[in-house]
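Notes follow the structure.
For this view, one protein chain was removed and the others were kept in their places.
Presenting chain A:
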Amino acid sequence: MSSMISINNVNKWYGDFQVLTDCSTSVSKGEVVVVCGPSGSGKSTLIKCVNALEPFQKGDIIVDGISVGDPKTNLPKLRSRVGMVFQHFELFPHLTIVENLAIAQTKVLGRSKEEAEAKGIKLLERVGLKAHAHKHPGQLSGGQQQRVAIARALAMDPICMLFDEPTSALDPEMINEVLDVMTELAKEGMTMMCVTHEMGFARRVADRVIFMDRGHIVEDCSKDDFFGTPRSERAQQFLSKILQH
């Protein structure tokens, strides 16, 4: 399978503090990879390096054949092809839902307003929120906002999607509505890299699981191997703690 995201020996420091140490992995086209690990282990940092929201000092990341670390790379253009969903949704509060979905389509991709809004409405229908198109984000529940955020990313026709703990800011009863949308997306063949602690989701949907600890990728294996017997002790401890809940 051809590789969509390839992370090669990435190192990153915040001043003297090394956040990422020799991280290497890859995500193939159509693959769903779940990234987990204790808080502060560098998961968000790693996933933000993939679309250059965070710079890194050593190593390289190739997305669809384009080097993220190369200073000559047109980063806005690359980012417009990589969807990202954040823990705190980050919808634009001054815009309506449909404007949230249309703004980057028109301003970044140059689509007409009509085309962008039509596409936005279609995606809202898909995530079950068409009726809310003309509300503002503050009027929606957390789960609804996160579904809008996913639709907003999809509106750009991304070649792959990054998720950074998309359900960890949600009330428990809203987690499933978001995971359902993500599951459906995975089934349709979207390439996905998801930081999440939802192990049920990982079991059902993931092809591979990456476990991070203190800036290292400690475990990078198929889902079955990971949930069978992870090799590292840290991963075993982590799993037993997580699965108790």
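Going forward, contacts are C-beta pairs under 8 Å (C-beta built on N, C-alpha and C of every residue); 3 or more make two chains touch, one makes a residue touch a chain; residues count from 1.
Following the convention adopted for this analysis, contacts and distances are computed from a predicted model.
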| item | value |
| --- | --- |
| Listed names "Iron-sulfur cluster-binding protein", "Xanthine dehydrogenase subunit XdhA", "Glutamate/aspartate import permease protein GltK" or "1,2-phenylacetyl-CoA epoxidase subunit A", with the criterion being the UniProt name of the chain not displayed | "Glutamate/aspartate import permease protein GltK" |
| Residue of A:S6, A:T25 or A:N51 in touch with the missing chain, whole complex considered | A:N51 |
| Option touching the unshown chain, where A:S3, A:S67 or A:S80 are the choices | A:S80 |
| Per the touch definition above, residue among A:E90, A:E115, A:D180 or A:D225 touching the missing chain | A:E90 |
| Residue touching the undisplayed chain, where the options are A:I103, A:I159, A:C221 or A:I242 | A:I103 |
| Residues in chain A touching the chain absent from view | 48, 51, 53, 76-77, 79-84, 86, 88, 90-94, 103-104, 107-109, 152-153, 156 |
